[in-house]
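Omission of a single protein chain aside, the complex is shown with its protein chains in their original locations.
What follows is chain A.
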C-alpha cells in the first residue's frame, strides 16, 4: 500500500504538476520553432516528476519528452551539449519510447540509445533497470 506521503502527492500536487507540464510543453513548442531541439529536450527532462505514482502526470510528461526527442536530427551534436546529469533520466525515457512499438519513435530511440550507451556506459542502463521507485 502507498505511504501517506504518496497520497499527499497524488491528490494536491497532481493538478499542480499537470499545469506545470502544460506550461513546459508550451515552452518546448516555442523552442522547437526557434530550431533549438537540444534546449527543448533539456526543458522536457528537467522538471520530470519522479515521485508521483499518477499515470496522467507520467503520460503528460512523456508526451512532452517524445515531442522533443522526435525533433532531434543530429544525435552527436545533442550529446556534446547535453549535461551528464540528464543521461539517466533520458535512458528511462528511451526505454519507454522503445516499448511503444511505433516505428519512427523506435528508430529514433534506437539511434539515441546506441550513442547514449557509448557515452554513459552500461551503468546508465543498469540504473534505469534497477530503479523501481522513480519510474517514468
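We take it that a residue touches a chain if its C-beta (ideal position, glycine included) is under 8 Å from a C-beta of that chain, and two chains touch if they have at least 3 such contacts; residues count from 1.
To be clear about the criterion, contacts and distances are computed from a predicted model.
Novice: Out of "Cleavage and polyadenylation specificity factor subunit 3-I", "Aminotransferase class I/classII large domain-containing protein", "Vacuolar-sorting protein SNF8" or "Actin-related protein 2/3 complex subunit 4", which one is the UniProt protein name for the chain not included here?
Specialist: "Actin-related protein 2/3 complex subunit 4"
Novice: Taking the full complex into account, find the residue in A:16, A:63 or A:110 that is in contact with the omitted chain.
Specialist: A:110
Novice: Taking the full complex into account, what residues of chain A touch the chain not shown?
Specialist: For chain A, the residues touching the absent chain are 95, 98-103, 106-107, 110-111, 113-114, 117, 122-123, 125-126, 128-132, 135.
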